[in-house]
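With one protein chain withheld, the remaining protein chains of the complex are depicted in position.
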Amino acid sequence: MENLLSLAIFLPLVGALFVGIVRRENFSKVLSLGISSVVFFIMLYLFLNFNWSAQGFQYVKRIDWIPSLGISYHVGVDGMAISLLLMTSLVFVVAFLWSLKVEDRSNLYFALFLALETACLGVFSALDFFLFYLFWEGMLIPMYFIIGLWGHDRKVYAANKFFVYTFFGSVFLLLGLASIVVYGYLITGKLSFDYTFHMGFSYPMMLQMVAFLLFGLGFAVKIPMWPVHTWLPDAHVEAPTAGSVVLAAVLLKMGTFGFVRYSLPLFPDASKYFIPLIFFLSLVAIIYTAMMAIAQTHIKRLIAYSSISHMGVVTLGTFAMDLNALNGAIYMMIAHGLSSAALFMSAGFIYDRVHSYHMDDLGGLARYVPKLAVFFMLSGLAGIGFPGLAGFVAEFLVFLGTYKNFPIWAFIAGVGVVLSAAYFLYMYKRVIFEEETLSEYRLEKWRHLKDLELHHTLSFILIIASAFVMGLYPYPFVKIIEQTSRYVLGG
Amino acid sequence: MTTIPLEAYLTLSLVLFGLGVFGMIVRRNMVTILMSMELALNAVNVLFVGADAHLSLVDGQVFALFVIALAAAEAAVGLGIIIAIFRLRRVDSTDEITDMRG
Amino acid sequence: MEVLILLSPLIAFLLIALFGARIGDMASALLCVLGGAFSFLFSLWATSRALSEPFSVKLYDFLPLDAYNLSLGLFFDPLSSVTASVVTFVATVIFIYSIGYMHNLFGQWTFKFYAYLSLFLFAMLLIVLSDNLLGIFFGWEGVGLASYLLIGYFHTQKKASNASLEAFVLNRVGDWFFLFGIVASFYLFGSLSILDIFARVSQVDKALLGLACLLLFGGAVGKSGQLPLHTWLPNAMAGPTPVSALLHAATMVAAGVYMVARLYPMFESAPESLRVVALVGGLTALFAALAATSHTDIKKIIAFSTMSQLGLMFLALGLGDRMSAMFHLTTHAFFKALLFLSAGSVIHAFHHHVHYIYETGRLKRYMPITYASFLVGALALAGIFPFSGFWSKDLIVATAYEKSFLWGVLVSVVSFMTAYYIFREGFVMFHGKEHFRHEQKEEPHESPSVMVVPMLVLSVMAVVAGFFEGWYGGILGVHKELHVDIAVLSVVVGLAGILVAYLVYVKGLIDPQKAYEALKPLHTTLKEQFFTERFYHKVLAGGYLFYSKVIYMTAERQLIDGVVNFTYPAVKGVGGVFRLLQAGRLNLYAFFMAFGFLMLLFITIFWR
Amino acid sequence: MIQWLVFLLFSALAVVSALGVVLLANPIYVILSLLSVLVAIAGIFFVAGAELVGALQLLIYVVAVTVFYVFVLTAVPWEKALKKDSHYRVEGLLSFPLIPLLYAEMLLVFLVGVSVSPKGEFRGLMQKFGNVEVIGGILFSKYFLAFELVSLVLLIGMIGAVIIGRKEAQTYDNHTS
Partner (left out) sequence: MNWNALIPELVLALGVLLVFVLELFSQKKHYRLLGLFSAFVPVASLISLLFVQYPAKTLFDLFEVNALNLLGKAVLYILTSLALFSMQDYYEKKDSVYTELSYIPLLSTLGLSILVSSTNLVLVFLSLELSSISMYLMVSLLRGDVLSKEAGYKYLIIGSVGTSMLALGSAFYYASVGSLFFKEYRDENSLFLLSMVLLLSALALKASAVPYHFWTPDAYEGAPTPITGYLSSVPKVALYFFLVQLLGYFYHLKQWLLLVAVLSLLSMFYANFVAYTQKSVKRLMAYSTIAHAGYFLLGISTANQQLQKALLFYVSLYAFASLGSFTIMSVLEKRPGFSHHMLDYRGLFKEHPMLTSLFALFLFAFIGIPPMALFVGKLTLFMGLVHTMLFPLALALLVASSISAGYYLRVIVYLFLEEGEKRFLPAKVSGGEAFTLLVCFLLVVLLGIFPNILYDLIRL
């Protein structure tokens, strides 16, 4: 069992090596899809076997790695991690499925994605600071090249901005890690990067605040929180579809995951102290970026801003210091992973067919690609928190939990419900519904647009079906997530 | 043996050292810069010998010997390079060898 | 078994959505009707059970909220089961009607339309039958979505897509309040189940309860198109007429009223909130009636009338009279649907090209059955004895006069205007001149029987429904006396309204066009709904969009991203300055080094 | 007293000549000034009782190194240098305050420090043997490794001067032709 987890983490990396060695396009595609499916089924198996009533981490594997620095190979999952892992592995299956038609340097493409998968899975399952940071940074390079090599016009700018920005954040994180590890050494005389080792401490307030800010900056950049968010729209706009999917669905979650896994349990007092700050930033993120979203004419940029807005809800719920809110925040991570993946897939599909992301160039697509219109609608509904889809449960839990201690904040944050509907439907109207803006030439040309192909449909179905399952029967998911929330909140 | 205080040696040494540095800053000709460098190295020797006299030791003198030898070696290499530059470029002034900058 | 009430439209929806393209539009339509009909039958059955003994059905555990387990379920009591029956009945009838109405569009993916209708019915039943607030919210949003999709059904038209967007967003504003109402109630009662709430309603803090009620009422305001979230309802008429009839007259918009009635114990315990309900309802009733008097769009007049009637219902609720509100809701469902169907019939006769009453005229010659149906509906709406509207409205009038003379006068005024505007529409369309002549070559003709039969059925209901007043009061456990004086008064007021309309539009006592010219400012104000719509569109929505763009261009691009992007030139610029030190000349190197050494020495000596 | 006098004399000579090294325009005069500095410093060495160093200074520096310079100056036609300014005036002016400042700061430092510096233990030994013997002894015992290193340094200096300075026959011609 515990080896299964490690197997799932490193299988993609091995696959990447194979892809790099064999260099056959079809082989790469089949292997990537196969490996990611295997990983998905492993994760599903682990998820189903997860015991939500047991305390602590499960499937734990610990091997001494660098004894002199107190670093060990230590992996394991709690409820949040296994949920995120399941979502991640699903998203990667979808990303590979979606990319089956990639022709440009596809070997490298698949190798990079496989490496990225290892990094992403690793981040969520690492129980050692060093290992965590290894995976955390390890995701930078593949993503950099994915954006830089397969992106659109301003790919270099976007890739560099992505890299420098996130690197900037993560060095702060590194310093934060170093600080608490050294503190642990100073008071116990034992140098250890082990997460569980550090869980037992209560740090002095000063250290907590400093470390919280350092960690927080690292996470905030990745989430991204306002005002360090501007890399995200650019990265999304330029990234290839599968890249955007992974970026939105998985990479953004690393930041919020970090808040829940590290900031809250390690620095409880500082977390309480900084609640106003975080809440303010979250509210700005929710409202301000919703405004930014509606101001866009570029669909991917709009979706990117909507992601930031939703991550604002996650941070709000994370720091509401309430079980339900935290459940909701974690639930939102997964729900948003699904919905944003589907949204980016829709946008990418539109680009594939019509070669434009601009609303001014689009319209009336419902008539030409009706299946897409349906899936686009469903993904959008999942995103704006429509009941019956995963997003609603998350939003409801967050608002419910936040309202308990911070009714005004929660109520103001609730305006996001309205604004998100406004920007999504505004976009939907202009892209899918309205036809009056279209020129005759376009209409003529679009008459023969090809609707979703099989692999597209399959990808969408995987994502949307999951969103439905999570929206209609959240009980087991919330129970599993609650396993994390309880220990994080110290209950 | 009446001794001259260390301060005197120090002062002299520093004056000479400073002049050497000053020479390196203001001289244009590559050879004269090398000579200014010799001046600076000699200034060090003065200090060593002075310190020896002050301390009644001989280690400083040994050091001074080494400095002399080293200065000679450095001068030899430096002059070799100057000649090589001159052969290639026909220049002998530092403001003419500024190909690399920034 | 009771779950089948919900499941049959749901299954119809799924079947149509998944296989609609394959089985064709007609089959889809039939499936949809079948789903509605089955649902109706099952609800009748459930009603029969519920009347004797309320019961609830637990579906499944939905969500663990800390210690509390939220499970979804259905609750059947007289109120919900009767409403469910009414809803399914009206829906089925309208589904049938829509086969005729949409027939000319068959072959153009019209199965979507039936899918949406089925989805709507499912969601509506969820509202009606849910045993907890979250379930209500599920349906609440579901009908919102269905309404969005149906309003935007002719999405290639800008009008329709804009209207659908507006409807959804304004509904979402209401939902925002509703959601927080749910949240607030959860903390008040520790549960979301309606039964639990009713059980504990007397034990909680009144102020907080009032707040929760107001928040919940916010949702109702959005859904029922009350002030100030009203502008979407008239615009929603861009959808196909059966949709207007079903969603925007008979059922969906009434969901707000139903919800308040459903949670009435909560509201009752917080009288302050009821006062707000009454105020909003009364204002809306007056406001919408005024707007209706000056509109010329066939459907919009009826839409404003709907708003107005909903306002009356809220007024009744606010004044503490749940029974009359709910009864009016029921009768209103019949006669308003009837009115819409008649209007749809007119529009259908003109091949969907006519939208304004002045483009028609003298249709009674061509469409007698439609004329009759419209007349029945209008008389019911005007509250003329013995049509159903009389019975239900009379109760409200009575309640209003009971509470305060002012409320009574308000209701009377509204009733007067109601009678006036609906007959104005009727007289212009079915009497008067044939305005359509110069545009239409062919003559309009009566609609096919698939449309006519539903109209007839509804006509019958609109006539007889009023006689069930006593029975209805009985099942809700309320008995109200009929006040003869009030009844006479309201009939007189209604007749007066009709008379005025008759004099103006049939006899031509005053030329309406001239009157409009003379009262132009007033006319415009009323027609523009006191400029609220324009204010919302231009100032709120337009302003939001404009400022979003401005902030995007300034704060986002210039300030935040500007700072971020400026780091590169800044670093490069600083580097360019530092770079000057590396000038390439050995002397300068020596100089800088000496200077640097001097500085270091300086620091060393003077650092304390 | 005489020692003082001689010391001052040599110092004055050294400083004046050093000024010559720095300031004179003609490279030949500069070499001569350098020579004079070196001789003066050798004199100071003698005054300080470091006969061996003084002698070696005279031998290595005054003879060998200076010959080097003269040799190079002939190889690199020094007349060319006279055609241009021999100094950078701006840098000179800029660094003018720099050097006194350097002096001032260093003086400030060591005037405080000298008094506490220790006195050595070789005094007796020195009187017993001559300076040369002592240094020789220490050179071949204590500083044996250093001595070997110096030989290597000199070797590399020599080799370096040869391989860099020698005419790179084939390449150079290839490039010019």
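Think of it as A, B, C and D in the order they're written, each chain with its own count starting at 1.
As a convention for this text, a residue touches a chain if its C-beta (ideal position, glycine included) is under 8 Å from a C-beta of that chain, and two chains touch if they have at least 3 such contacts.
For clarity, every value in this text was computed on a predicted model and none was experimentally measured.
**Q** For the chain that's been dropped from view, list the shown partners it touches.
**A** Taken over the complete structure, the missing chain's partners among displayed chains are A, B, C, D.
**Q** Any idea which of A:Leu44, A:Leu140, A:Leu443 or A:Leu472 touches the chain not displayed?
**A** A:Leu140
**Q** Using the touch definition from the top, which of A:Lys29, A:Lys61, A:His74 or A:Lys155 touches the missing chain?
**A** Here the residue in touch with the unshown chain is A:Lys155.
**Q** Under the stated touch rule, tell me which residues of chain A contact the chain that is not displayed.
**A** Per the touch rule, chain A residues meeting the hidden chain are 65-69, 130, 133-134, 137-138, 140-141, 145, 148-149, 155-156, 159-160, 163-164, 167-168, 171-172, 174-175, 177-179, 181-182, 185-186, 210.
**Q** State which residues belonging to chain C touch the missing partner chain.
**A** 568, 571-572, 574-576, 578-579, 581-582, 584, 586, 589-590, 592-593, 595-597, 599-601, 603-604, 607
**Q** Across the whole complex, list the residues on chain B that are touched by the chain not included here.
**A** Interface with the chain not displayed, on the chain B side: 6, 10, 13, 17, 20-21, 24, 30, 33-34, 37, 40-41, 43-44, 47-48, 50-51, 54-55, 57, 59-60, 62-63, 66-67, 70, 73-74, 77-78, 80-82, 84-85, 88-89, 97, 99-102.
Simple rule for what comes next: only the chains that are shown with their structure count from here on.
**Q** More C-beta pairs touching across which pair, B-D or A-C?
**A** B-D
**Q** How many angstrom lie between the centres of chain B and chain D, each centre taken as the mean Cα position?
**A** A distance of 5 Å separates the two centres.
**Q** How many angstrom lie between the CA centroids of chain A and chain C, rounded to a whole number?
**A** Computed value for the inter-centroid distance: 36 Å.
**Q** Could you say which residues in chain B touch two or more other chains, in rising order?
**A** 21, 25-28, 95
**Q** Residues of chain C that contact two or more other chains, please.
**A** 587, 591, 594
**Q** Which residues, counting only chain B, touch chain C once they are in their complex?
**A** Interface residues on the chain B side: 21, 24-28, 33, 94-95, 97-102.
**Q** List the residues on chain C that touch chain D in their complex, please.
**A** Interface residues on the chain C side: 587-588, 591, 594-595, 597-598, 601-602, 605.
**Q** Please output the residues of chain D touching chain B within their complex, sorted ascending.
**A** 1, 3-4, 7, 11, 14-15, 18-19, 21-22, 27, 30-31, 34, 37-38, 41, 44-45, 47-50, 52-53, 56-57, 60-61, 64-65, 68-69, 71-73, 75-76, 78, 80-81, 84-89, 91-92, 95, 99, 102-103, 106-107, 110-111, 114, 117-123, 126, 131, 134-135, 138-139, 143, 146, 150, 153-154, 156-158, 160-165, 167-168, 172
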